[in-house]
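I have placed the structure first, in the form of structure tokens, so that the comments after it can refer back to it.
Every protein chain but one is kept in place in this view of the complex.
Read from first to last, the chains carry the letters A and B; within each, the first residue is number 1.
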Amino acid sequence: MSQAAAVHKRTAPVIGRAAVVETATTDPPWLRARRDEAWSIYQATPMPSTRSEEWRYTDLARKLRLDELVVADGDRGPGAGAGTVLPDALRQTMDQDRDGAGRIVEVDGKVVSVELDESLARQGVELASLRDAARQGDGDIQRLLATEAVPASDGKFPALNAALWSDGVFLRIPRGVHVERPIRLSRWVSRPGNATFTRILIVAETSSRLSFVEEILSPDFDRTTLVNSAVEVFARGGAQVQYVSLQRLGHGGFYLANQRTLAERDSTLDTLNVALGGSVGRVDLNARLLGPGANSDMLGLYFGDTEQHFDFNTSQDHVSPSAHSDLLYKGALDGSARGVFRGIIRVHEGAQGTDAYQTNRNLILSDDAIATSLPNLEIEADDVRCSHGATVGQLDAEALFYLMSRGLTRGKAERLVVLGFLGEVLARLPMGGVVEKVTNAIVAKLRNV
Amino acid sequence: MDNAPILNVAALRAKVADEDLEILKGVDLTIKPGEIHAIMGPNGSGKSTLAKVIAGHPAYEPTGGSVYFGGEDLLDMEPDERAQAGVFMAFQYPVEIPGVSIANFLRTALRARLEEDEELDLFDFQELLMDRMELLEMDPSFAQRPVNDGFSGGEKKRNEILQMAVLKPSLAVMDETDSGLDIDALKIVANGVNTLKRESPGKSVLLITHYQRILNHISPDVVHVMVDGRIVESGGPEVALELEARGYEEYRKAHAA
Partner (left out) sequence: MPSNEVIQGLGLDDYKFGFVTDSEPVFRTRPGLDAEIVEQISARKDEPEWMLKRRLKALRIYESKPMPKWGGDLSELEDTLRQTYFYVKPQEQMERSWDDVPESIKETFERLGIPEAERKILAGVGAQYDSEMVYHSLKEEWEAKGVIFDSIEDGLKNHPELFRKHFGTVIPAADNKFAALNSAVWSGGSFVYIPRGVELETPLQAYFRVNQERLGQFERTLIIADEGSRAHYIEGCTAPVYSTDSFHSGVIEIVVNRNAYFRYTTIQNWSNNMYNLVTQRALVNQGAHMEWLDGNLGSKLTMKYPSCYLMGERAHGEILSIAYAGDGQHQDTGGKVIHVAPNTSSSIVSKSISKGTGRSSYRGLCKVYDGAANARSNVECDALLINETSRTDTFPYIEIDEKSATVGHEATVSKVGDEQLFYLMSRGMDEAEAMALIVRGFIEPIAKELPLEYAVELNRLIEMEMEGSVG
């Protein structure tokens, strides 16, 4: 192990231009050019500071030292690539995903296996390593990768990702095809002190149907280990898409995700973000409602303990009239965890007939936990129905008493109430496998309460 | 009883204002003072649209025919002018007006009916309101609640009846006032209408309903059946019973053009 670490140290590049060049070696010219441009945007963009509204409660300068990280590459070093013996934790969670219509496994930023049901492949469903698909020169990828959804110009980290991404997932569902069971991505990060950059590009063509679940896991780390994702989801007219992200990194994990969903006319594009692991988790999610009849349900659940820090920055952009969005993020905070929710509904000029809602609820379980909630509205049309609500509270004493009067211990009663509180989110997206998995993970965390 | 009709609807056609969807396809209907008419019909037959066109709802656009109220062309009038002329529509879904008490609302509505140099005496108004509430056996505190805000279904209907009692229209159009009501609430509506009819027999009522059951409590002089935007049959109360027995399906088939 120490020998491997030594080898690793010699070859792994730090975050810098050299890493971009190395990552781009086998890329087609258009992609190399795109990475170069992204790198210059990265360099020209200042690090987000707490002086900006969006980063007010997550002090990146203090929490993340980019110069101490090395860029992960699944191709490099021993024990990676196809045929790798997968760690137990990853195997376990994959075993629970047997029902998937497609399965893809990513280790240290590199896709190591892709499986897709025969019948779906025959219908033209494409599930592939993003790197491979990009090299094969797919026109959709060239047109949609880091352009419309999460372009480098979006910010410091979208730029860094667009420059340095090593692999990820490309998934396209053809017109009218219904994928009934979820497609699952299992991600594993193993190397402490690494920075992993991956992307997901999902295109659901007109009237198609799809559920996609990604889950990221890692062991505990003795130092900060960065995982950065860019997620781009396109739902064409009438398509129905569910995107679920489960973040279960170990201690030391630093998760930064930029997600954008684009919902066209009469499509449904629902998302669920679950944050349970890692030391710091920050998710930027932007839902754009681009056509009349488009609908996005946006769900989120976070449960922090020890010194975990979760920060969600969501926005609902109603560009088109007569679209609907409904956001519910719920969090429980124990130990000296901190939860930050900042959400904004923007009803653009002319987006009449908008229905947009936003709710954030927090449960504080300990003296040192902190909850911050900033639900914002910006309305530039008059024929709208918009509301938002935010609450911060403790366990309901009445409910606890009721359960205890039925014979439950205080601990059990508390666990039950927390589970019920968070369970409301899962009940809104009752996807097979996800509910059980998340519930079990919450129960495991609750044992420490 | 004066024999000139109070309401005369002739060859009325109407469509949804923003779309090319025609709903009324030539309705003829004549109501004389003192008469109670019921229009029954399946969902989507246009009966509720007829009520709204009579009241002047902006969601519908008349495209042909006429509606005369007394001697006046209703289709030329704004909704408030129609109300002031004596048309009252009891809404199927009464609208909430938060922060505005029923008393204040009715005072404003009455004041709107006065000439410019007239004043509504506050005491007269109070007396009228109390008198009407007593007549309908309502608790005086009801008038202090904000209009329909947080009301149960039954309370909303009660509020419609109270407004009708205060504003004293010569034609009351009840737009499916009975739908979604339990039997107690249904009786409130029926008793209200009957009480007001007893008080001034010259008033006319147009009852729009999907169900026969309200006709057990309010006896109509004429019953019409409406299917696909036209009145396809008219007669005495027996029409309602027949309809109840045979269902709408037969009418629909018979008149499918």
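Rule of thumb we're sticking to: a residue touches a chain if its C-beta (ideal position, glycine included) is under 8 Å from a C-beta of that chain, and two chains touch if they have at least 3 such contacts.
Fair warning: this is a prediction, and the values are worked out from it, not measured in the lab.
**Student:** Sort through A:V392, A:L419 or A:A441 and give me the one touching the missing partner chain.
**Tutor:** Residue touching the chain left out of view: A:V392.
**Student:** Pick out which of A:P151, A:G278, A:P375 or A:G433 touches the chain that's been left out of the picture.
**Tutor:** Here the residue in touch with the unshown chain is A:P375.
**Student:** Check the options B:P58, B:G71 or B:G150 and report the residue that touches the missing chain.
**Tutor:** With B:P58, B:G71 or B:G150 as choices, the missing chain is touched by B:P58.
**Student:** By the contact definition given up top, give the residues of chain B that touch the hidden chain.
**Tutor:** These residues of chain B touch the chain that is not shown: 55-59, 78-80, 82-84, 88-89, 91, 94-100, 104-105, 108-109, 111-113, 116, 146-147, 163, 167.
**Student:** Touching the absent chain: which residues on chain A qualify?
**Tutor:** 53, 352, 362, 364-394
Here is the rule we go by: only the chains that are shown with their structure count from here on.
**Student:** Could you grab the centroid distance between chain A and chain B? Build each centroid from C-alpha atoms only and quote it in angstrom.
**Tutor:** Taking the average C-alpha coordinate of chain A and of chain B, the gap between them is 55 Å.
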